[in-house]
Each structure stands twice: as C-alpha cells, then as structure tokens.
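All protein chains but one are shown at their positions in the complex.
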Amino acid sequence: MSGNTLGSLFSVTNFGESHGPAIGCVIDGCPPGLLLREDDIQLDLDRRRPGTSRHVTQRQEGDQVEILSGVFQGRTTGTPIALLIRNVDQRSKDYAAITDTFRPGHADYTYTKKYGFRDPRGGGRSSARLTAPTVGAGAIAKKWLRENYGVTVRGYMSQLGPITMPFKVWDDVSNNPFFAADMALVPELEAYMDQLRKDGDSVGARIEVVAEGLPAGWGEPVYDRLDADIAHAMMGLNAVKGVEIGAGFASIEQRGSVHGDEITAQGFLTNHAGGVLGGISTGQPILVSLAIKPTSSIRIERQSINSDREPVMVQTLGRHDPCVGIRATPIAEALLAIVLMDHALRHRAQCGEPLTGI
Amino acid sequence: MSGNTLGSLFSVTNFGESHGPAIGCVIDGCPPGLLLREDDIQLDLDRRRPGTSRHVTQRQEGDQVEILSGVFQGRTTGTPIALLIRNVDQRSKDYAAITDTFRPGHADYTYTKKYGFRDPRGGGRSSARLTAPTVGAGAIAKKWLRENYGVTVRGYMSQLGPITMPFKVWDDVSNNPFFAADMALVPELEAYMDQLRKDGDSVGARIEVVAEGLPAGWGEPVYDRLDADIAHAMMGLNAVKGVEIGAGFASIEQRGSVHGDEITAQGFLTNHAGGVLGGISTGQPILVSLAIKPTSSIRIERQSINSDREPVMVQTLGRHDPCVGIRATPIAEALLAIVLMDHALRHRAQCGEPLTGI
Amino acid sequence: MSGNTLGSLFSVTNFGESHGPAIGCVIDGCPPGLLLREDDIQLDLDRRRPGTSRHVTQRQEGDQVEILSGVFQGRTTGTPIALLIRNVDQRSKDYAAITDTFRPGHADYTYTKKYGFRDPRGGGRSSARLTAPTVGAGAIAKKWLRENYGVTVRGYMSQLGPITMPFKVWDDVSNNPFFAADMALVPELEAYMDQLRKDGDSVGARIEVVAEGLPAGWGEPVYDRLDADIAHAMMGLNAVKGVEIGAGFASIEQRGSVHGDEITAQGFLTNHAGGVLGGISTGQPILVSLAIKPTSSIRIERQSINSDREPVMVQTLGRHDPCVGIRATPIAEALLAIVLMDHALRHRAQCGEPLTGI
Partner (left out) sequence: MSGNTLGSLFSVTNFGESHGPAIGCVIDGCPPGLLLREDDIQLDLDRRRPGTSRHVTQRQEGDQVEILSGVFQGRTTGTPIALLIRNVDQRSKDYAAITDTFRPGHADYTYTKKYGFRDPRGGGRSSARLTAPTVGAGAIAKKWLRENYGVTVRGYMSQLGPITMPFKVWDDVSNNPFFAADMALVPELEAYMDQLRKDGDSVGARIEVVAEGLPAGWGEPVYDRLDADIAHAMMGLNAVKGVEIGAGFASIEQRGSVHGDEITAQGFLTNHAGGVLGGISTGQPILVSLAIKPTSSIRIERQSINSDREPVMVQTLGRHDPCVGIRATPIAEALLAIVLMDHALRHRAQCGEPLTGI
C-alpha cells in the first residue's frame, strides 16, 4: 500500500506534480445517487485559489476541474470518480536558480535522499498545489455528508503569527481572505501581512475545523479511531506540525474533575473531548485545531548546501505565500469531510444506520 | 478494513477485552531472522505494568506474554507472530456498580451508541490494558530497528499537570516511575501525586518520544507521510488529545527565517522540523510530543445519566491511575517504533536501502 | 500489507505453525449482536478433523477451539474475535528424517529460498492444518449469512481421481467421509482409496461449492469482483490448482447463443454464469468448482536433493492423507462464506441493503 491514498471505504488517490501536465485524484467508494456537477467542486476549489487577495500567491493557478468518470446524467454511479485539473501557469523560470540547492524547510533534501533525484519544478509533489484535488474530493464528501446526515464541516483561522483571532460569527469567514471569523480583525491582519511581505519573511497560523450534526457511533476502537484518522489526515497536510482534538494540549493541566464532560438528559455540559470519546463520535461537534508552520520559501537569505555539499545562500524570488496558513482552511475542511465520510460508510457496513445523539 | 490493525507492511492486529479471557496481537510482516524470545518482549511489558510504584494502578495485571507462532529455534520465521497475554486479575466487582451508567470521559456512551450494547467490565476494549499487546509488538520493532539500522527509540515525561519536567539525562528515565529525565524532580512529583490521590482527582501529562539514528528517506509523500502515520498511531493511543512534531504549536508564531532549519556541510543547524520534511525523514532525530488527558475514572462525584436517561452521580472506586500519563511513555515508544519499522520496510520495497544523512 | 489476512471489511488474519504452540486467527469486522459460542465453531471444525474415517490422516489433531475475545454474554460485540487452537499431537519424530531434504511437491524448497531457512516440523506454515482457523472463521460467516440473509453455503466432492461422483442429494453429503452427494458411490470410493493406500500413492479431487439465497448486487466491478475474490480465496487454499465459476472451462467451446443465460419474468433460464455477472451476484446460486492436486507426501520414493544439492530419494512415512481433497469440502465452504460476508458488508457500506432477485 503506497502512501498516496487516503481513506479505505471512501478513498482518495492523489496524483500529479505541480508543474507536470496535470494533477488530480481518483475517488473510490462514493455511493451512487449523489447529485454532482463540476460546479459543486469548483466552488470549493475557488475558495482556496491563489489570487483571490493580495495576501496570497499571485501565481494564476487556473484550477478548472473536470470530472472524467463516475457521474452519469448528473448523479454519481457508484464507480470511481476521477477529477482532473490541468496545469496551465508554470512560470518555471522562477525556479531555475534553485535546481540544485536544498531549500531550508523544503522537502528538496529528503526527496533527493529517498528517490535519488527529484522534480525541482515548483516543489514537485511536495507543493501546496497538490491540495487542490483533495479539496475537490472534500467537496464531494461535504455534499454527501450534508445531504445524507445533515453534517456541516466548517473552519476558520484562529491565530496568525502572534495575533489571536477569536471566533465571532461563521458568516464573516467567507467574507475575507483570511477566513477570519470576525471582520473587525481584518485591518490588523492586513497590516501585519504587508509588513511581513516587506520583511521578505513568513509566519505560521492556527486553524480550527468543526464538524456539527453528526451522530454518535462513528469510529473504530483501538487503532483507527476517528480522532486517529483525523490526526493522520491533518498531519499529512503540507505544513501542519501539530494537531489537537478538543481541549488538546490544555488537557495536560486540566484536572479529571474538569476535563471529563458531564452528561445530563439534555446532553453534554462541556466538550473537552472535542466530539470523540474512545475513538468514536459522541454526537457533539468535532473540534480540531491545527498548527501551520511558516512558509519555507522566503526572500530572506538562508544558509544551505548544494548537491556538491558546497555552502550556498538560498532565497526564493517570485510569487509566494508569506503565510500558507491563509489557504489552509478549505483544505482542512476537505480532509475532515473525507475522514468523516469514510467512517460513516464503515459504520454503516458494520452496524447499520447510526443512532442519534442523546 | 476494520480499525484494529496498525501499519501495512509491518502490521499489528490487536484483539481482546480487558476482562475477557485474553488479550494479544498478531504481528505480520516481521522479516525473518530476527532473534526473539519472550524475555525480549516481557522486559518492555514490565516497564508499563501497574504496581511498579505506588503512583500507578494497584491492580495486578500479570501480563505474562507467550509467543504462539512465528518463531523457530529462537529466530523469527517471517510468518505471523502471535502474542498472547492471559487475563488473570479481573476483580469485576469493582465495576459492578457502574454497569448501566455512562461514566463521564469514558467511552461507555459512545460504545453503546455504536454497537447497541457494551462489555462493561473494566472498560472492555477502551481500557488502557489493551496497550499491552502494542507494547509487545513495539518491543519487536525496537529490536529490529536497532539491530538493522542502529535506530533507538526513547521517551520521557516532560510535564505532569502544572509541573514542567525539563530533560536532563536519559539514564534517569528508567530509574523512577514517572519516566522523568531528571531524578531531582521526583520528590516534587511524588508530593503532587499524593495530594491528587487524596483529592480523589486526576491530571494530564506531556510525553516526549525521540527516535535517533534513522536514515533520511523514510516516508511517503502526500498522504501517508511519516509524520501523518506517527500522528495516527499516537492519537490512537488512549487518552491522547494532541500530537506535535518538532516545533509543533510553537511554529504558529515562528518566522520562516527562524523555523526553516538551515543546512551546512556538517548537517542541519536546528531541528524545528522534528526530523520530518515533506513527510519524509531527514536523518535528524524524530521529535514527537503528546498531550495526555487526565484519567476519567476518579473518586470525585460527577454528573451523568444511566441508560434510562435518569440523572445519576458517578464515582469510580477501586484501584485506578490518578495520571494515566505515567504509563504512557513505553507505549508511545512502542508506537513510534512500529510506525518507523513499517516505513523502513516500505522504503526498502520501493527504493532499496536508504541513504545515510548528510 | 502482508499476505496472511483474507478479506477487507470482514477480515481474517491467520497465524500459527502446525507444530508450534498454537494456531488461530483474528476475525475483524464481524458486526455486533450475532449469537456465538464455541460449539457453533467446533461443529465445523470436527467436520474437517482427521480421524473421522479410515481414509484420512490418523494424526489426532485435537482442534478444540477457544474464543479469546469479541464475544460477551454469548453475542459478538463488534470487536475482533480471536480463535485459538492449541497444538497437542505433534509426533515430531515422524518428520525427523526429512529435516534437510526438499520433498517434491511441498513448499520446503520455496520456503527455504524465500526466508533463508524454514520450520520443518509438519510442513510449518504450509501445512493443511492451518485451514482449521479458516474453518472457524467460516463458521462465523456462515452463521451470519444464514441469519441475516438466508444464505446457505454447501459443498460436496464431485470427483475422486478418475471416479466421477454426480450429485444426487444434499442429505447424503454429511453421512460419509468423502462428502459425496450420493451414498451409493461410497463402496467404490472406499475400494479405490484402500488400493491407493496399498500403492503408497495419492490422487487429486474435484470439489463443488454452492451458495444459495443471496441477493443480487454483491461485488465490485473491475478488480475486486465477487468472482475474483472467490478465486483468490480458493486458489489460496492448499493444494488447489484450478478454479471455475459456472460453466468454467466448458465456456471455451460454448456458443454465445447458449452460454448467455436468458431471463424471463420468472427468473433466469440457465446459470452458466454461476451466479456472477460483471463481477456482481445475480441472485442465482454461486457455483464454484475446484481442482485439488494429489497429496505430495506419499510412501513411493521420489527423487530430490538435500540442502547440499546431493541427490536423495524421499519418501514420507507416518500418517498422511492419500487424498487431501477429502477434507477440502468444509474448508472451501468456509472460504466462500468469508468472501460472501465481506461483500455483503461492502455492499451495505456503499449502497445500503441489497435488493432481492428478479
């Protein structure tokens, strides 16, 4: 089993390099009967597309998705759905200068060590671009979850570098390029980003993803717990260095008399568990928080070596993100949706339809 | 694919309930020729066994492992290795009172919702006891990694509730029941635990796990990245609510000019990446940090409901851990070893022998 | 993914060597709520146990199964079910003479080539004994299929060496050690076997397995077709050299105007398809036929070499089967049941409940 497939019953096999002919994925296990058109998928792709604000990469990625299979007369057939996105804007010359150096923080070094050589164009297969097919697959999962179980999956940015961004209202999230849940924060964020760009540097971010409306009972004990699969999917996302569920790292200092969520006939009183107990959904919102590292491609010069082990200084020119976290929200939503759909199907296989919450 | 198997090429299928006849696992994919006896495994099992100090559960778990298959004349044959641990000390009556209530923070509620009923004895399959076979499998993985690649996998506790426990020296770790890397901390920790026990409460912990000596090149890009599989294994561990690799959540506020690890001809200058870049090992130490939640079984009464939805107060009597994190270190080591061995074999399949670091 | 696990949603992981401490399996994915006791499994195990007639191996295999997990108060819990069978009668000295020779037709040679050494006792892991856990798992699958879908899985022997054994009635099958579907054949078969034993030789057999009552719709197109999975399971059975579905090899000479099963409002007119079309069940009986090769362990001397490449003559003394096919029927039934249950669950995952036939 090679590592380019996510999920088991509902699975996504991803292919493509950022500057090869095309990227895409094959989605297997989507039940038949779901209404699906390119538009349903394109919407989510556009949310993540660079160029939607001055704060993200100005490379025009195109990202027009084509459905190659698995849909007939507007409904999924139950057979594999292949999504294709042609690569159109490659501007290879922005990368020419770095062909034989190892950029700090990038996968250049590790790829060369693993495979013996690498595709240097645009990060090859370690590029953030490869998340586009994932978002496409996630759009399908979100639609299916919503229509079959009333589950919603939404995310927002809760911290940009040193600036905390508390949640205010979901409606604000789609109205600013930061996916901030409070429009009032935007001017400060924009000023910070402009300064960062002038400095030629980058910074990290924290993303929250929330799934609501799911029933209790999804997940498998011991190893493939729902939270384990969520962590797997998220940590597999480019630039993620940490994953928390519920109280997360705050659990360390919490007492059991506080952390354990009490239950009444009306429901749970708290949600430190983050919606998962014993690896299985409780019916409460799934709360996931991610740590996104700062972009590795910056204008500031950094020490590195080339393939002859000679010291060089490396800087990346061209059009890049000073904060890759800015685009992470739709991707994290897609991943959560894919994992939830997989578990919904697995539960349906073993136990029939899930029960509702308390 | 049901969720009781970890790994793909080197896989561990776990079975058993804490108060059923036995627990164990089947390990598939261990290469032939490894010298292996029960003693090799028993050693690691004893490290996690309750009763080794006054700070952990006083239930006598026994935990004598038996190798049922896969070994001939002291060497692995390449065929599946089955490990069996009979359950001997069950003291079911400690659990009688809670048969039909849902203990806050436990999987009682979610199990019932998923399966329709549950095995209430000792937490059934959500018990920490089920980590014993994992530790057994991990002992095999650690041995193989050490003998074939010179890789060491070690862990320690870095925080107990509010008490930070900085690393001082590896040798201290095995000399105290806290797996603290500094003996000088022990009196304070013991005092804190004694108070906790008096309070009838519990607290969380932070565990660090480190793997050293591995080559660059292990891991698969995009989805089954090495860090993704590590997160999956760790978050699948009972009581883990957060996983970090390298700088982890500190990456959020780091600048790219700091976070990206620079490279010289002598090696990397820092290790914010935590040993993984682009999902592949760099050859630097793998640095994993876990957040362990506080024990859910405490003496303090908490609100809950029973299966008739009537409010009840729940408290757990009997012998329990005020901090399950105290036993987590050997388990986390085992999981990291299992994941690394799986990736070593996968890399060997696709690319032949790995290259050394810089 | 190592090769000791059969199935995906309903999976069976087999372990053990014939003369190691024990053999067994871990069954994952069995839905909760199925009534299950050792007796349910022991029954099928006894059907295949040597010593039930003078025509099969006189080694006393014992084969007392123990359920180690996955069952609580007589019902499956939905968690893994581990079956254990201790090895009690090993009579290793019958094998002492052959430790370093490669018996023709056995896996001695291939095992040594693959692993570098082998466990010579009783065929190690290539022994027919390893089918006992499979039969145990199959018993569970048969029970679940019968109780949930009304599916029956039955088999019989249709040819013993040169003697064809046409089907007469199912009731006869369990009344003779040959699993012949016509008691009238038994004297001729016994005479033939007695002569074979005098000759110190062996012969092959043909087994038919039939599944009835299943709905249409089970199976996945393209690769994991129902018939493909059946072929995989059967060809994985020790000693099987050929698998046919429906008309099988007779299809070669059939015309399309004959082979294609016509359909009327009352149902299909024929069943050359053998119950599978396009990889999916039609609702008609699944018809599988297997070719079993003659036993490799015979008293007649045969040429071989030892590990020093010196020519030797090999003969196997002790208690062996002159026709392993005699025990194959319950094993083939078990395999068909396991595959069907896996597909039932997969179909339930993707498409909900199956529809009935025409």
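For this structure, a couple of remarks:
Labels for the chains are A, B and C, by order of writing; each one numbers its residues from 1.
In this text, a residue touches a chain if its C-beta (ideal position, glycine included) is under 8 Å from a C-beta of that chain, and two chains touch if they have at least 3 such contacts.
Just so you know, these numbers come straight off a predicted model, no measurement behind them.
Interchain touches from the omitted chain, evaluated on the whole complex, reach A, B, C.
Interface note for the absent chain: among C:78, C:138 or C:204, the touching residue is C:204.
Contact with the omitted chain, checked across B:31, B:133, B:274 or B:294, is made by B:31.
Against the chain not shown here, subunit C presents residues 1-6, 8-9, 12, 14, 102-107, 109-111, 113-116, 125-126, 130, 159, 161-162, 201-206, 215-225, 227-236, 238, 241-257, 259-265, 269, 272-274, 277-283, 291-298, 300, 302-305, 309-311, 346-347, 350-351, 354-355, 357-358. Touching the omitted chain from subunit A are residues 1-2, 4-5, 8-9, 11, 13-17, 20-24, 26, 28-29, 32-33, 66-72, 75, 77-82, 84, 114-119, 124-125. Although one chain is not displayed, subunit B still touches it through residues 1, 8-9, 29, 31-32, 78-79, 221, 345-346, 348-352.
We adopt the following convention: only the chains that are shown with their structure count from here on.
Taking the mean of all protein C-alpha atoms as the reference point, the chain centroid lying nearest to it belongs to B.
The distance from the centre of subunit B to the centre of subunit C, with each centre set as the mean of the Cα atoms, comes to 38 Å. Look at where the CA atoms of subunit A average out and do the same for subunit C: the two points lie 46 Å apart.
Centroids built from CA atoms put subunit B at 26 Å from subunit A.
Residues of subunit A found to touch two or more other chains are 1, 8-9, 221, 346, 350-351.
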